[in-house]
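Please find one structure pasted underneath; my questions will follow.
Omission of a single protein chain aside, the complex is shown with its protein chains in their original locations.
Order of writing sets the chain letters: A, B and C. Residues in each chain are counted from 1.
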């Protein structure tokens, strides 16, 4: 018996990546794909890589879908999911939201960085779907706030350092670089080929909405309120995030001691690959996969640690992690449909 | 019981793509990877996308491998495979050669375009491994000459037009564009990032070695000796080949008549996707897959047909087709390990 | 005394390149830049590469500009220039139109490929501004139809072959590849970074509007009506056009004979650089310059010539050629403001 799934908002890049992973997943039957912009159109016209399939984009009817499906994925702009999800709906099916609405537990923070939140009661039971950190909670949840792309990469890179009290919580700086697919498929001058190609820029400096999400999760890790700097950059690649994270060491610490901290949390994590000493992640080697690669070094001259993480923003940073969460929710092997060597070069 | 495979020349781009597909294939156990340059090294050091695996690059010992393996793949420079393969070896295991040595049946042509051929007796029984054309012969063969990347794309695009006598055999011009991975992982000035990026060039004009391969196969199709123009171009993408093919119509012909010719041969071919009228292939939609997308139009002003094909050069143009051939050789479903929706954008 | 110039449509890519070349030109004073979309805005906000300048985008008032300026450049969508230009206006200033309205002398052809033409009387005196071919006519003209990008590259590559009767006029096939800036700065899904990057496609196959322009000019060259195939492709680079041109030789011809034909017409042309035998153009070496590089080979096997040309589409294919025309119109050295070694790599 296959799990029945629907994807609401199936024609953005993250939505499309999710549809692909579900299509290639051995235990899923995709019941419906909905799209505001393309309702009525053949999915393979919108995405010709799907030419061997026969989906049609439908109008959204979440109530009906909740009757017929075991799980609904939402890939919508922020503010849209919170309008749709109620406890009643969660009685009928599980929900995994790829947007921002169920990631932040602190509603004031959510509302100051985003907009009004329309289902505060549901939020209370939502679990932050970072599988490597919240695995057990996820398994028994009804609604998952699937983490953001930058946040997944940043939190996984910094978690052991913060959890084990290795770095000064007030000294954290995250300088992140992302491919262009992170901006979605919306049409705008700033995402035209000639405007992005052969250039690099920082954007939303000291004001990107993933900042409070990283802060909230790292604050949970160490039990202290963390405020940090997060600077996203746009670079001309399709996919990939590299997060270069800086922190001041609280005390003199060796490479091996820090390594032990990483291994304490990640040793058995299939999707986290720690680089050997002296090696560092590159996005090309995680592209098209659910892996997070992490490497670090200690700079004795400045007493800082530089820890670097790499993910594929559409995969581990969105659709792949959503499937990983789904696997957990339905008692499947967490790696199902995600367990392969990624291609290179691609 | 899994099929035991070895890859000789596992550290080039095509070899590495093959190792990946075998690793992700449900019926294969990879027994050995050999590499002249990296023998003794961990495979994941050479290709960190394999970080979750544990292969070691070995010295080559093809005789020994032929005892322990069911199939040996060769991904070597031309002239190397023909030195290694003998009828005796083929008594012990099947061989799929990704190089050029067993593609051309006309030895004079081979030796004038390449070099001396060292196993002419074996060549006679070799089958040209273009599955959609030679499926039945492949099934019972012991040795497969896996087609070249440009040739796969060009032949599949032109085959129905030539076979059905729609175009003048003397009028064929193929203008092909390839990504840089087609040049392999060898280190040279001309493949440095800054030498390739933001530019386009033709190369090996009227002299590329895939020319006689296309000519031989299309000549078989129509029973006449075909001589044609083939012009490869290098464009700054990692993967993908687009072949724009021109031919003069022998007689006034409608779109529907030509379409019928394509459908006659390809209607049931899973890996060939004919574009709808007015649509044409783009490499981004076949990237990372075994698909060949084909579209065409008729220019009534000039009485020519323009037919365009797209493949992923490392996949359908090399490793994917090798796996497709292997599936045929061992009686598996031809699509095994190759049957998925490819990612986009990637 | 500087020549006073205005640019109407100054905020597209071609318009902007023109503003830049005028700014860097020793004999020009730019009096006005007009823009429908950005009127009232600082030009350097629209194009921060102009940060050291102080232009403001103005509303268009072509009558007023014709009083104060010596030359007006138009960089507008087709159909817009023909609405604006009258013999009366040409009495007051010279006009160089970078659009399509004054390129085709055959009005029926123009109207069947484009739209209604609104100044047919003016068209009669317009000169096709391909300087290397029409230099003398340009010098005494009042209105120049600045050639298209694909057409400039295609015509210059084929001209000596057609003019000298070397190739069969009915056998011409032009397979062209262009960078993305050729599509302009208009916002559309198909020009988003992730839709263009890492892919190649043909488009407007057998239907691109530059086809009749190439045909008309080559027909003038040989005195026969030429119909040909022109296939444009989009490749992921910012700038550059490569035109790969095929033609059947009328008779057995040597490399040296063809070379002599090219030298007959281009020997003294500063902006045309003939490649040495065995060498071929690459767009990277003409990028950022007004040069056209041309190379060719003869394929004795098929009795065809393959001639390849490369230009920078925004420079020689638009703004640079417009400045070259202006230099001719005003009696300046044709190379003024265009005479420099271009950068590489860039």
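As a working rule, a residue touches a chain if its C-beta (ideal position, glycine included) is under 8 Å from a C-beta of that chain, and two chains touch if they have at least 3 such contacts.
Keep in mind that what you see is a predicted model, and the values were worked out from it rather than measured.
Q: Over the full complex, note down every shown chain the hidden chain is touching.
A: Computed over the complete complex, the missing chain touches A, B, C.
Q: One chain isn't shown here. Among A:145, A:160, A:182 or A:281, which residue touches it?
A: Going through A:145, A:160, A:182 or A:281 one by one, A:281 is the residue touching the chain not shown.
Q: Who touches the missing chain here, A:77, A:165 or A:236?
A: That would be A:236, which touches the missing chain.
Q: If I consider the whole complex, including the chain that's not displayed, which of A:11, A:134 or A:197 touches that chain?
A: A:197
Q: Could you tell which one of C:49, C:91 or C:140 touches the chain left off the display?
A: That would be C:49, which touches the missing chain.
Q: One chain is left out of this view; which of A:39, A:56, A:115 or A:173 touches it in the full complex?
A: Checking the options A:39, A:56, A:115 or A:173, the one contacting the hidden chain is A:173.
Q: If you put the missing chain back, which residues of chain C would it touch?
A: 13, 16-17, 20, 23-24, 47-53, 181, 198, 238-239, 270, 273, 279, 282, 284-289, 291, 293, 314, 340-346
Q: With the missing chain put back, which residues of chain B would touch it? List them for me.
A: These residues of chain B touch the chain that is not shown: 13, 180-181, 185, 187-189, 191-198, 236, 238.
Q: Considering the entire assembly, which residues of chain A contact the chain that has been omitted?
A: Touching the missing chain: residues 170, 173, 175, 177, 194-195, 197-203, 205-206, 227-229, 231, 233, 235-240, 242, 244, 246, 280-284, 287, 297-299, 301-302, 304, 306, 308, 345-346.
One rule holds in what follows: only the chains that are shown with their structure count from here on.
Q: Which chain has its Cα centroid closest to the overall Cα centroid?
A: Central chain: B.
Q: Counting C-beta pairs in contact, pick out the pair of chains that comes out on top.
A: B-C
Q: Using Cα averages as centroids, what's the distance between chain A and chain C in whole Å?
A: The separation of the two C-alpha centroids amounts to 46 Å.
Q: Can you check how far apart chain B and chain C are, centre to centre, with Cα atoms defining each centre and the answer in Å?
A: So the centre of chain B lies 39 Å away from the centre of chain C.
Q: Indicate the whole-number Å distance between the mean C-alpha point of chain A and the mean C-alpha point of chain B.
A: Each chain's C-alpha centroid was found; their separation is 36 Å.
Q: Please list all residues of chain C that touch 2 or more other chains.
A: 194-195, 197-198, 236, 238
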